[in-house]
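Comments concern the structure below.
Just one protein chain is left out here, and the rest sit where they should.
Here the chain labels run A, B and C in written order, and each chain numbers its own residues starting at 1.
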Amino acid sequence: MANYQKLSINQLSFTYQHDRVPVLNDLTVSVPLDHIIGIIGNHHAGKTTLCRVLAGIVPHIIAGNLVGSCQLGDQSPVQDWPAYNQQTGFVLQDPHSQLSGLADTVADEIAFDLLNHGVEETAIQQRVAAVAAQLQLTAQLQQSPDSLSGGQLQRLAIATAIVTRPTVLILDDPTSEMDPQGRSDFFNWLKTVTHTTIVIVSNEIDELCEIADELWVLEKGHLVSHGTPLQVMNHLSPKWQVATPTIYQLASLMNWPLATKPTLFPVNFNQLRRCVNVNHSN
Amino acid sequence: MKAKNINDQDSRFSTWKIHLTVATTTLIPAAVGINYIAKALAEGLKLPLWLGSLGTFLASMLAGPTAGAISGFINNVIYGLTLSPVSTVYAITSIGIGIAVGILFHRGWFQNAKRVFVSAIIIALVSTIISTPLNVIFWGGQTGVAWGDAIFATMIGNHINIWLASFTDEFVLDLLDKFAVAYLAFLIYRQLPQRMINYFKDNQ
Amino acid sequence: MDIRHNRLQKVARLHWYNVVDPVTKLLLALFLTLLSFQLTDLYFEAGLVLISLILLLLSRLSVATLHAVSFSLFLIATMILIQGLFNSQNAHPLVTILSITFYQEGVLYALTMGARILIIIFSIGFFMNTTTVSENATYLESVGMPYNQVYLLMSVCYILPQIQQNLKKIQFAEKARGINPQKTLIQKLRSLLPIMIPLIIKTFDQSINRSITLQLRGFNSPERTIAAPMYHYFKTKLSHYFLVLMIIILIGCKLWQIIKNFL
Partner (left out) sequence: MSTIQISNLHYQYPTSDFQLAIDQLSIADSLVAIVGQNGAGKSTLFKLLTGLVQPQKGAVKINQRNLATLTPEERLRTIGIVFQDPSSQLFNPTVEKEVAWSLSQLESDAELVQATVKKALASVGLTKLKDQNPFDLSLPEKKLLTIATVLAINPQIYLFDEPMMSLDWPSQRLVTDLMQYLAQTGHQVIAITHDMDWAAATFSKMVALAAGNVVFEGTPTNFFSCPEPVKKAGLLPPRIMTIAQEVFNDHHVYLTPQDYAEKYPAHQ
């Protein structure tokens, strides 16, 4: 049953303690590891709770009743949490509370996890510098975290999550406070991350369709659709009230389906280019 | 590295280790911060009250008497170190307040407005009993609040015992302050989202 | 390059008081305070005030210390007034101003008390002005205090600016909704709720999130690298033992005096 190369969720339901209505209801899905999974849906869909399950926050830190199983490769956030947690990076919705609250500088903040895990000082220096460079925080390393702008703070939160070199990275709406350029830089960076299973909740449907291997659509605690962005976007139910990417809107308005699958409209640049090359000569 | 002799000293501290969950560890600094802000706002509005125990009250109500007592203690130590050194000794009073609120809340004495009235009197009494000796030792019995000290001066002038005078001075002020804080805490607690109350309850 | 601590810069700014560790400074403050309570002679008290004042002046004076001093001087003045006029031991008149007589005993008593308060303020001021939050945090951790207790003590200093930032935002938002200044005490107290409720909920929400991230980030991990102290301190153990011994002797003396009174 256990598949060591997959993230698999099986008949998963979750109800918070002191609550009667389940927040997640009978989820079953599986994807290969090292994929990028985008989670979309409206409020009360259960997106944040699903992230918490994948990080082991529920039921280990926030109490509740979890039924079913969740398996990432050979590990499970439910069963062997402490070991699993060491390999997980998590970025919260609110970047302020992601910070340790006891660091004078951005550099100390990024080093916090490494110190906790007993990493050697020279290695800490190297890794902090490398991560800061990746997220364009090198100039801010000696500044106080309090002095950062909203977008910089979100990048710092991401830096603290990836500095431990996690094999699973869970991002709960990580770009809400970034400006358009910062957001575009972030998604471009995310594409370059390798050997990591990335789960990202975001409202940026255009960007998700560019980078995600898989989209999951949640509605009121149910997983109503999952598959490649192409499949999911072409089979949306109006009932779910989910936004579609601009490319899809354009292609369906212009009636430019994919050449290979004439019932489907493209959802990202590559697909659009291909279908345009075939359908048109300009 | 110095790792060796650090380990030697570990045992010294573990003897007075109090078990704290991570939730309580992050709640306490927040409560201290709220104390600080409440006090600053009271001064800004020129209220004849301190309000500096609002956070301690809420910490006790959310996470029990120990959390409240530690919040109160740290509050006075930090306040003493940064702003008013002598207030450090009143850390003992704050511990008393934290414990009293925690116990009263647990017994249901914060359930409705009437019961809060009784709680406020009890807490003011606890606070006064602990504070009076400190006032006498450090300030010759004064509290530092002008109109409370006016009562004190009148009583001393009429040859009333310094302890009784100091007790009266402190109790009048404490009663007013604790009424205000208890009702504020009661109103605020009622409005906390349920998930917040549950989180601290589950993580005690 | 050392990106986490700019040690070179710190060496350049090293002062004599950086050689004394934070615990020694605190013990010194405690020792001076207890000594001032042991002594009854006003000249000795004045000497102690002078010693602690010199300590303070040799370090750096901060605005907070000046505030504390001015606040206490005001209180000491009222104390001299009340005790000088009404102290129960008053017998010998000292001065008479506009037919109000101040008595020797009361004034002396108030001056002694005042001296003690000044000693506390000066010696604590010395500690505060010569240490930084991160120096104290790393030192406490390096001498073996569990990290969660260090965190508890120190994160307060970091959380305050954050709460104040939130407070500003909330005050602005509530002002936009039109809260007018209130007159009576009850109205004033009620007007605190629109500020305190969002502020407290936001602060506690951040505490909850922080407690979650701290656990995810390995806060309680036994493998934690214990921080190395920021400076090389001079004879820390010796000074701790010496000061603790002196403190014990002082407490012993005081206890002996109390017991002797009963015998």
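Here, contacts are C-beta pairs under 8 Å (C-beta built on N, C-alpha and C of every residue); 3 or more make two chains touch, one makes a residue touch a chain.
Keep in mind that what you see is a predicted model, and the values were worked out from it rather than measured.
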{"item": "For the chain not depicted, the shown chains it touches", "value": "A, B, C"}
{"item": "Residue, one of C:I170, C:L185 or C:A228, that touches the chain absent here", "value": "C:I170"}
{"item": "Hidden-chain contact residue, picked from the options A:T28, A:Q79, A:Q126 or A:S149", "value": "A:S149"}
{"item": "Options A:L24, A:L54, A:A212 or A:V242, residue touching the unrepresented chain", "value": "A:V242"}
{"item": "Residue of C:A64, C:I201 or C:I247 touching the missing chain in the full complex", "value": "C:I201"}
{"item": "Residue ranges of chain B at the interface with the undisplayed chain", "value": "190-195"}
{"item": "On chain A, residues whose C-beta touches the chain left out of the figure", "value": "41-44, 149-151, 176-182, 184, 203, 206, 241-243, 246-247, 249-250, 253-254, 269, 272-273, 276, 282"}
{"item": "Absent-chain interface as seen on chain C, which is shown", "value": "166, 169-170, 172-178, 180, 193-194, 197-198, 201-202"}
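Please note the rule applied: only the chains that are shown with their structure count from here on.
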{"item": "Chain contact graph, described as a line, ring, star, complete graph or other shape", "value": "complete"}
{"item": "Pair of chains joined by more contacts [C-beta pairs], A-B or A-C", "value": "A-C"}
{"item": "CA centroid of chain A to CA centroid of chain B, Å", "value": "43"}
{"item": "Touching two or more other chains - residues of chain C", "value": "151, 155, 159, 162, 205-208, 210-211, 214-215, 219"}
{"item": "Shared interface positions of chain A, touching two or more other chains", "value": "61-62, 101"}
{"item": "Residue ranges of chain C in contact with chain B within the complex", "value": "64, 67-68, 71-72, 75, 78-79, 81-83, 85-88, 109-110, 113, 116-117, 120-121, 124-125, 127-128, 142-146, 148-149, 151-153, 155-157, 159-160, 162-164, 167, 185, 188-189, 191-193, 195-197, 199-201, 203-208, 210-211, 214-215, 219-220, 226, 228"}
{"item": "Sites on chain B touched by chain C in the complex", "value": "1-3, 6-10, 12-14, 17, 20-23, 25-30, 32-34, 36-38, 41, 45, 47-48, 51, 54, 58, 62, 70, 74, 77-78, 80-86, 88, 138-140, 142, 144, 149, 152-153, 156-157, 159, 162, 180, 183-184, 187-188, 191-193, 196, 199-200, 203"}
{"item": "Chain B residues touching chain A - in the complex, by the definition given at the top", "value": "26, 29, 194-195, 198-199, 202-203"}
